[in-house]
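Written below as structure tokens is the structure these notes are about.
A single protein chain has been removed from this complex, and every other one stays in its place.
Each chain gets a letter, A and B, in the order it is written, and its residues are counted from 1.
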Amino acid sequence: MRIAAYLGKRLLRALVLLLGVSVLTFVLAELAPGNFFDDMRLNPQISPKTLAGLRQQHGLDDPLPVRYGHWLRAVARGDLGYSFAYNSPVTPLLAVRARNTLLLAIPAMLIAWALAIPLGVWSASREGRWPDRVTSSATSFLVAVPDLLLALGGLMLAVRTRWFPVGGMEAAGATGTGDLARHLVLPVTILVLSALPLLVRHVRSAMLEVLEAPFIQAARGHGIPRTELLYRHALPAAANPLTSLLGFSIATLLSGSLLVEVIMSWPGLGPLLLEAVLGRDLYVVIGSVMLSTLFLLTGMFAADVLLYTLDPRIRRPS
Amino acid sequence: MRWLIALLVAAHAIVLFAGFFAPYDPAAQNRDFSFASPTRLHLRDAGGKLHLRPFVYALKDSATEAGGYEEDTSRPHRLRFLVTGQGYKLAGVIPSQWHLFGVADEGRVFLLGTDRFGRDQLSRLLYGGQISILAGLLATSFSLLAGALVGCVAGYFGGWPDRALMSGAELFLALPWLYLLLGVRAVLPLHLGPAQAFLLVTSVIGLIGWARPARMVRGIVLSAKERNYVTAARGFGASGPYLLRRHILPETYGVLLTQATLLLPQYILAEVTLSFLGLGIAEPTPSWGNMLGALQEYHVVASYWWMFAPVLLLFPLFLGYFGLAGLLQKRMQTYAN
Partner (left out) sequence: MGSFNKAKVCKAVVIVCLVLLGSGRSSATAAQPIAAGEEVLTSNAEAGRGGGRIVVALRAEPKTLNPVTSGDQPSREVIHRMIGDLIHINRATQLTEPALAKSWTVSKDGRTYTVHLRRGIRFSDGQPFDADDVVFSFQVYEDEKINSPQRDLLVVGGKPIAARKVDAHTVEFQMAQPYAAAERLFDTVAMLPKHMLEADYRAGKLAQAWGLNSPASSVVGLGPFRLKEYVAGQRVVLERNPYYWKADRKKVRLPYLDEIVFLFVNSEDAQVLRFTAGETDVISRLGPDNFAVLEKDQAARGFRMYDLGPGLEYSFLFFNLNSVLPKNSEGLAQKQKWFQDVRFRQAISAGIDRSGINKLVYRRRGSVLATQVTPAYKNWIDAAVPQPVRSVPKARDLLQRAGFKWASDGRLTDGAGTPVEFSIATSASNAQRTQTATIIQDDLKELGIKVNVVPLDFRSLLDRVYQSHDYEAVVLALGGGDVDPNPQMNVWLSNGSTHLWDLGETKPATPWEAEIDRLMNQQLTTLDARQRKKLYDRVQEIVAEDLPLICLVSPHILVGAKATLGNFQPAILDHYTLWNADELYLKAKP
């Protein structure tokens, strides 16, 4: 009963937040002047009457609350609106782009975590000695490189050496996992490199705290071998901060790769959002913002659930 | 810790006194030398003779490569140190004409090459640092100020103001800031000079980021509120504002400082990203962002490697900040323990 109440409350808050974001986004969209059909105005062969007709056809002249109301009702039906730029409903558009982003972000997250945990644990277990110092310097170094620079560097590497395809998701006409894999290498590497340092640091610091605990000393005294000690006993105790971090990783799955996607021409959600904001493609903007927020909330919610199930201290009444 | 701070101070000093270290005005165009590669310093001339002082050759259009340049070995120019050149204001205040190095008027020394308009990249790198770092400092200050204010109010009063403010914080954390910024830039009045527009955009970037510092400050205020000496002071009749000022706020300084060292590079990066997308500080003012923005074009990445110049200062600076932040965090942890 308690867990249901706890989770139910979190769910309600998430929904309210989602609604708040949608209202704010709509209002901000209104602030930015111009609408999608504006660039047709530069064509001297299209009359203002035609443009006015087009605007009216798409309901762009209705007052803000009316448009918001329409949109809300449509969302209840599962229809996220219509993209002017792509002349298609927003939902399938977002689905494809989100899939592409996840194709990038999920392997990156898995690889980053798969590397971070052993590295962090190893570095914590040999604190002060050379493995720790090397790892710490490497992470300090990497954390200072913004992913903008990483992406540009990756692009330059691809252009100069031609070992990897320069951007894009697939070669012309070729379909197949081999081709997709080749295109994934560079962007995934960049994302991993940008996420890794912080993850390693957090794992390391969480492990360090746990390794101080008396029960670890006791276990060591009992002669439990080192690997088993680290992974079976210490790591689970460090689960608390790591779970929040995992939640954060999930939360930023969709939004964290925007810059990398733009620079490497990966057809994901990032370039779509940028293009839509610049092109005043209203419903695509709102749809993508909503989707990103949804992921954000899911990530935090997942973290909460995990935390609740894993850490008995939270289950106890405070 | 000490050499890290020294590194940061040195980097900032170079940027602050950019006028001295830079040989040219960052906006000065040399339309005949568009995208010229870095000028080579020579000690040995074309005849094989060794010179004591380094020199450069003047550039002329290449005979073999369309759009390229080659050295005109008939016109060497000696590199001179502590020269008088174009006037500028040191740190924006003191007028001066001294430059660290330069060559005679007809010659040009582009140690880091030139951009499309023939502007010296080294000068632009140094002056650009002023803008980018200033943007970072401003935004960080705004962010911390706003965050600290909100955090204090939320933490001290608790109850529904706390809940309302923290929900607001979550909302702000959820929004994509890029979108907000585009909207802000678009509604700014045009008659604002570039400096004012820039300041405004930076302030907005900073204000948008109040959420995270606010949460941290709130956490600290919440725990500080319950400390014994605070309860004692309250028992003695101390008012809320007094408590905040005298006892609670000082607890936050450590966190705020650490946050500052973390936020500063992030805000510099925010300015860089905005300029990269073409919406930052206006021409002809250089900033690391609009310099890196040139790399968006394939032909630049393919042919003009020297346009990566901003990395030279950006990266060590970030190393310094993050290193400092790490050290500060460690120090705070030892204090807490």
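Here is the rule we go by: contacts are C-beta pairs under 8 Å (C-beta built on N, C-alpha and C of every residue); 3 or more make two chains touch, one makes a residue touch a chain.
Note that the coordinates shown come from a computational prediction; the quantities given were computed from them, not determined experimentally.
Engineer: Of the chains you can see, which ones touch the chain that is left out?
Structural biologist: Taken over the complete structure, the missing chain's partners among displayed chains are A, B.
Engineer: Based on the whole complex, identify which of A:T189, A:T252, A:S265 or A:T298 touches the chain you can't see.
Structural biologist: Touches the omitted chain: A:S265.
Engineer: So that we can see where the missing chain sits, which residues of chain B does it touch?
Structural biologist: On the chain B side, contact with the omitted chain comes from 27, 29, 31, 34, 66-67, 116-118, 182, 185-186, 189-191, 193-194, 197, 277-279, 282-284, 297-300, 302-303.
Engineer: In the full complex, which bits of chain A touch the chain not displayed? Write them out.
Structural biologist: 32-36, 38-48, 50, 53-54, 57, 85-88, 92, 96, 166-168, 170-173, 265, 267, 271, 277-280
One rule holds in what follows: only the chains that are shown with their structure count from here on.
Engineer: Return the distance between the CA-based centres of chain A and chain B, expressed in whole Å.
Structural biologist: 26
Engineer: Residue numbers of chain A touching chain B in their complex, please.
Structural biologist: Its residues touching chain B are 13, 16-17, 20-21, 24-25, 28-29, 31-34, 140-141, 143-146, 148-149, 152, 155-156, 159-160, 166, 255, 258-259, 263, 273-274, 277-278, 285, 289, 292-293, 296-297.
Engineer: Across the complex, what residues on chain B touch chain A?
Structural biologist: 167, 170-171, 174-176, 178-180, 182-183, 186-187, 265, 269, 272-273, 276-277, 292, 295-296, 298, 301-302, 305, 308, 311, 314-315, 318-319, 321-323, 326
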